[in-house]
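Note sheet for the following structure.
The other protein chains are all here in position, but one chain of the complex has been omitted.
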Amino acid sequence: MADSALPAPGTIGGAIDVTPHHKAPGTFLETLHSWVVTVDHKKLGIMYVLYALVFLLVGGVEALCIRIQLGRPENHFLSPEVYNRFFTMHGTTMVFLMGMPMLVGFMNYLVPLMIGARDMAFPRLNAFSFWMTAFGGLMLYYSFIGGSGLYAAGNAPDVGWFAYAPLTARAFSPGHSTDYWTVSLLVSGVGTIGAAVNVIATVFCMRCKGMTMMRLPLFAWLSVVTSALILMAIPPLTAAQVMLMIDRYLGGHFFDTLAGGSALMWMHFFWIFGHPEVYILVMPAFAVANEVIPVFSRKPIFGYPAMVAASVGIAFVSLGVWAHHMFTVGMTSVGNAFFALSTMIVGIPTGIKIFNWLATMWGGKIRFATPMLYMTAFLFQFLMAGLTGIMLSVAPWNWQLHNSYFVVAHFHYVLVGAILFALMGGICYWYPKVTGRMLDEKLGKWGFWLLVIGFHMTFDFMHIPGLLGMPRQIYTYEAGRGWDTWNLIVSIGAFVQAAAVLLFAYNLLVSYFRGEVAGNDPWDAWTLEWATSSPPPEYNFVADPVVTSRRPLWDMKHPEDPDWKYE
Amino acid sequence: MSEQENHGHHSDSIHLPAPTTWPVVLAFGLALIFLGIVTNPAISILGGVLTVFGTVGWFRDVLPHERHVDVEVEVMDLNIRSTRERVARMELDKPGRYAPTETYPIVSGIKGGIAGGFAMIIPAMIYGLIAQHSIWYPINLMGGAGIANWTDTSTANIAAFHWQGLIAASVIHAITCLLVGLLYGAMLPMLPRHPIVLGGILAPVLWTGLLHAVMNIVNPVFDQRIQWGWFLISQVTFGLVAGWVVAHQSRISANRNLPLAVRMGIESPGLMQHDHDEKSEDRH
Partner (left out) sequence: MSAIPIPVHQVDQPAEWTQPYKGRVGMYCLIAAESAIFAIFVVAYVFYLGKSMYGPTPGQVLEVPIFNTICLLSSSITIWLAEHALEHNRIKRFGAFWAVTIVLGSIFMIGTGMEWNKLIYHDGLTITTNVFGTTYYSLVGLHASHVIVGLLMLLAVLVFTLMGHMKEEHAERVKTLALYWHFVDAIWVVVFTVVYVIGR
């Protein structure tokens, strides 16, 4: 380690890299090679996020096609077969190829920086995990060309993202399209589990001196909780998929009702994975909010221990609520009551979090830069999504609306309104750190407001056809059921959102070349990643940081009034 | 927003894990094994070969020692400063501006709820005796709401004794009274002047009106059997007794001017200072 001289006020000895970079930029092939063989958590993090953004666009195009198809009654923009493939691929893509890689990318890039480490605990495993995820996604999309199905060559999976039995049995899904779904998710699941193991080991074993668990930035804390949830939730899916493979390839009878198997078990196994998955996706959104909201409110996060406790609480409760996706299956009334109540209990820790964020903002000097705008929208929309969630947790209400567009609207409110907004806000917040350039604030604000308008047009109005009885995954519908206008508005909103996402992507691209130079700490923030240069050198910190409170940079900026005095 | 100055120049060298091809080879091999399952076994075999290569290569990377590269760096001291040099503290309003300085403890609401719950039994029993000649009638009516299979039943059946009805009614009654008491206690600071008038009469009337309006939709069968006049009398009895009990509890000083975190005993930087306890602070 660099031995520091007598530290001056707020100085980290030998912490900034001024090595002259004489190396000429390599050829394209050299650069490519350096990215393929890298074990650097930052490069891998960037690759994860870029990979996710590409699939955000791909999944978005699928969503647009679905919306064109549903925009008018009795439309035939897509054939029924293609429509089935598109909604299956849209769901699978957004959850497994966009959501999870994006959040793993965030954790990968940020956790070591935030805890003052040079890299992840297992850098090679990290590279391996990324490539597993990447190859899994490519394999899934290869099915569009290579998957042989009922209708000859080129058949993507078309059994819905939850792939209910017995539709997935050999008799009903001939060919290999369903197997593509299974094996590619198996492969990417291995990658995700590897990443989760890595994050936990990193946080437990690689913290810099003085970074006790109660001084850990909340982002890192929630990364640990997310990873623990991944370890609990992905394996059941893997197990169920192995069973499905055994059924389809070896002639097993797990889900074969004729031989005494049970299609219901697939639902249980799938949702034992499927519900915690929602929290795997939303935890990183919370994590981003936990970092961004305090910085832009110029106040420390309110109720740090309560935040940690609530996160752990949500993780635990979320493992015991899966059958609220199965109220219409016909459970005992005890089962219904248990899963309705356990689902409602999730509202308590979630409420604690929302109040903590509000209390952080309360009385603060709030600056509505683009990241903070995204966070504000996130807070509001997440609250709305939670409220419809509680409505759906009431079993009789659920009987009425199960598998209707109300449910679709509800979970898109969570996935887009909360998670996508928070992650986009996070990208805006950390973009200067990653690239060394500021995003264009004007373009960013335009993109944000466009997204807000498009989002509310789409998903607010999507609740209504659901209440009017429109089922999900439906190919088309007759005119005059009262669904027409709503569906048209929803479809138009989808295009507004697409424009917003394109604007966002354009902003990322343009600012990379033309953005204002950011400097190390453009937001005047408090966590360790802002103590190194932007973009950080491959070793992150020249000298191992030493921290004395939850906001190490605050302590350095305000030595007359440091946080550690209050611990 | 902030400026950072560098000085204290010197140089150093850093160990970093060396870049390696083997993870991507191993991942590709494993993926090919799986791809072979859905395409052609030959691809699985190729994947298997790559997997073996990847595994062996990986082992040789980390055994007996993990491969490192040394990065030579020249470094300077990093000086971190904020342009926001002023730290502002949140000035709290004078106590009593938004809320009373004294209030009843929440537990007084629960006590009121318990007392009201017992008092409420009396008009309900009287109603049962006068209108239906059975004290079991109101009990079964309440308990029946909790027993799902009591959909269509005769008045005589409701007036008879059912132990399930009694248990269900007692549980529902006790829980509801406790919860309403808790709610009452929590709301008390909002109705400081006349707790008995507001909580004892106005709230039950509003509550009864609300129920009367929606019960027809929620449970029409149940709605037909409720005598709303008697219902109102029971509710008002509850409210009056609960209010009276609360009004006779001793007041405590409201400490809601302290931040919640302080009241919860949570230590949180920036929220409290050791030298002035009753102040929350904020920094900009």
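To keep things simple, chains are lettered A and B as they appear, and every chain counts its residues starting from 1.
Note that in this section contacts are C-beta pairs under 8 Å (C-beta built on N, C-alpha and C of every residue); 3 or more make two chains touch, one makes a residue touch a chain.
Model, not experiment: these values are computed from the prediction.
Asker: Which residue from A:78, A:185 or A:556 sits in contact with the chain not drawn here?
Answerer: Hidden-chain contact among the options goes to A:556.
Asker: Out of A:204, A:368, A:399 or A:506, which touches the unshown chain?
Answerer: Selected residue, touching the omitted chain: A:204.
Asker: If the hidden chain were put back, which of A:32, A:145, A:214 or A:259 would touch it?
Answerer: A:259
Asker: Footprint of the hidden chain on subunit A, which residues?
Answerer: Contact residues on subunit A toward the absent chain are 6-12, 121-122, 125, 193, 196-198, 200-202, 204-207, 209-210, 227-228, 231-236, 238-240, 242-243, 246-247, 250-254, 259-262, 265, 269, 272, 546, 548, 555-562, 564.
FYI, only the chains that are shown with their structure count from here on.
Asker: Approximately how many whole Å separate the CA-defined centres of subunit A and subunit B?
Answerer: 24
Asker: Residue numbers of subunit B touching subunit A in their complex, please.
Answerer: 1-4, 6, 8-10, 12, 14, 16-24, 26-28, 30-31, 34-35, 37-39, 58, 61-62, 71-84, 87-88, 90, 148, 260-261, 264, 266-274, 282-284
Asker: Quick check on the complex: what are the subunit A residues that touch subunit B?
Answerer: Residues in contact with subunit B: 1-2, 4-5, 7-20, 34, 36-40, 118-119, 123-125, 127-128, 131-132, 134-136, 139, 142-143, 146-147, 176, 179-180, 183-184, 186-187, 190-191, 245, 249, 298-300, 302-306, 333, 359, 363-365, 519-524, 531, 537-539, 542-543, 549-551, 553-554, 556-558, 561, 563-567.
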